[in-house]
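Okay, structure first, notes after.
Every protein chain except one is present and positioned as in the full complex.
After this line comes chain A, so read on.
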Amino acid sequence: MSEVEIVLVEAGRYRWRIEQRPPMRVPGVVFANGALLPQAAGDHALEQVANVATLPGIVRASYAMPDVHWGYGFPIGGVAATDVGQGGVVSPGGVGFDISCGVRLLAAGVDRDELDAERIRRLMDLLDRTVPRGLGRGGLWHLSGPEELDELLLGGARYAVEHGHGVPRDLERCEDRGVLAGAAPGEVSNRAVERGLQQVGSLGSANHFLEVQAVDRVHDPETAAAFGLRTGQVCVMIHCGSRGLGHQICTDHVRAMDRELHHYRIELPDRQLACTPVDSPRGRAYLGAMTAAANYGRANRQLLSEAARRAFATALGVGLELVYDVSHNLAKLETHEVDGVPRKLCVHRKGATRALPPGDPDLPADLTGAGQPVLVPGTMGTASYVMVGLPGNEAFRSACHGAGRVWSRHQALRTVRGEHLKGELEARGIAVRPALMRALAEETPEAYKDVDAVAAVTEAAGLARQVARLVPLGVCKG
């Protein structure tokens, strides 16, 4: 298959268009300023945005958020919607291996000026000992067997709360109230089940983390108050997903769709874009399995929240209230207007966050007036953001999901030593508890885009508005 030609045109402030060229079915749209635009030699993110535009049934555009970077198949930070009624496809690669990878923010009943370095050190030591991460350390919840895992795949965070791992209010502050309907544990392979059994309540490695933060600045006091945030407040941000189970489900279904492409005469520029019509037996099977993994991801973050609560209660004598839990790797069947007509779309968000505006019926009752919290983790040395969904978002109500990587792990290791970085962060009052020093170096703040710029461009492009900026106090790295 011929390569897609990339013709990039500036199409407004913070908006770039990749012109539609065969075999693209729609143009590409990238929200960025000049500095955030992927342009390093060897970075294939824009080519990947164009490749996604070739998917059958794609509508409007193949979108890239301001934090977009090079992935495989889809770019990370990509949004693509396909029209289910017009043979639109679902692509597991458009969700990603780590199905329902996402972010959870909890607010503590304590302010940063009440904590000295010793209290933070004690808290971080406790988290370091109790949060499973890295290689082969198992999870916090030992399930009795595959039958109980099936219950968890159907029940998500709700199942965890029903079994004492959290409080009912947590579910009110989770996307989909902690459980996505339509899970099909029968479509989850034995291998996925085996991998998932031992990992409920574990962070994983690489860019996953549990971070203690403080609200540094509030941009929008009214919305921040609705979210339960105020200046100086201590928070916990958790970033992780569905572990081996989600990865195995993606692997299994990409392989199956790759083998069956010829049934639907689908040609693709990249095998990792393997897809099938949403309205087909394979499409339904994948969505059922993906939903099961999404529920696993939510239960996983629920268990890690419980570990954080225990540590805060023990070390500081305070509780943690859930602000919100969002997935940034997911496909959802949603209704959106396309050319003035409501259409049932399969919206893929790979490294992108759903961003519902105020008034949306899917919002929790106490956030209807404010809108959906959009959680944007930055880096362990800079900042993270809480944003809120806005009306009029052209990218199917989607926003950024983080700072976005610019350096390879090689470049990070060539440039930074883990021990030096740890010392530098500690000198700035950030207590670091890495699983290993090399992994810390790979995640150096310089390896990422400027999160302040990503948040500002996300707002200027009309995708979401800044509510609060959070800074790190302590980090448990996976």
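Assume a contact is a pair of C-beta atoms (placed from the backbone, for glycine too) under 8 Å apart; a residue touches a chain by one contact, two chains touch by 3 or more; residues count from 1.
One rule holds for everything that comes next: contacts and distances are computed from a predicted model.
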item	value
Record-based protein name (UniProt) of the chain missing from this complex, from "NAD/ferredoxin-dependent reductase-like protein", "Archease domain-containing protein", "Sugar ABC transporter permease" or "V-type ATP synthase subunit C"	"Archease domain-containing protein"
Option from A:G57, A:G78, A:G178 or A:G244 whose C-beta touches the chain left out	A:G244
Residue in contact with the excluded chain [from A:S205, A:T231 or A:T382]	A:S205
Hidden-chain contact residue, picked from the options A:A370, A:A439 or A:C476	A:A439
Sites on chain A contacted by the missing partner chain, in the whole complex	42-43, 69-73, 76, 93, 97-98, 134-136, 191, 194-195, 198-199, 204-207, 243-244, 247-248, 250-251, 254-255, 258-259, 270-272, 274, 405-411, 435-436, 438-439, 442
